[in-house]
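As you look at this complex, bear in mind that one protein chain is not there, while each of the others sits in place.
On to subunit A.
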Amino acid sequence: MTIQGALTILMYALAPFLWLIVAGLGLLVTIQLIARVRGYRAFTYRCLGANLAALAVGLSGLWWIPAFTSSRLAYVATAFDWVALIGAVLGLAIAAWLVLHPLSYLLRGRQSQLLATKQKLP
């Protein structure tokens, strides 16, 4: 198969989900940028809730990724099936963490600001 052929197959396969991919990437980049501007650093900021939520989103893929393909977890049978599904779950968890972790930083910062404002009030 030619390089052009492989690219054509990939493009046709992704075309129906292009809007979703672009929207998801846009959300991720926007939240990361805003959080970084406000002092967020991924490896110094700690939030157990965001970590657990990202893990939960990733694990939820065990159900909905097969369902999205009109299948179900019970039919994930071969070693390659599991490698593919676990890879997808890991990717999903990482993507969710890249959104939820800075998002929690932004929300906490907002809460801290509100708390500080309240404490200053007489």
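Heads up, the rule we're going with is that a contact is a pair of C-beta atoms (placed from the backbone, for glycine too) under 8 Å apart; a residue touches a chain by one contact, two chains touch by 3 or more; residues count from 1.
In the analysis below, contacts and distances are computed from a predicted model.
*Asks:* Using the UniProt record as the reference, specify the protein name of the hidden chain from among "NAD(P)/FAD-dependent oxidoreductase", "Sugar ABC transporter ATP-binding protein", "Transketolase subunit B" or "ABC-2 type transport system permease protein".
*Replies:* Missing chain, UniProt protein name: "NAD(P)/FAD-dependent oxidoreductase".
*Asks:* What does the interface between subunit A and the hidden chain look like in terms of residue numbers?
*Replies:* 1-5, 7-13, 15, 18, 66, 69-72, 75-78, 80-81, 84-85
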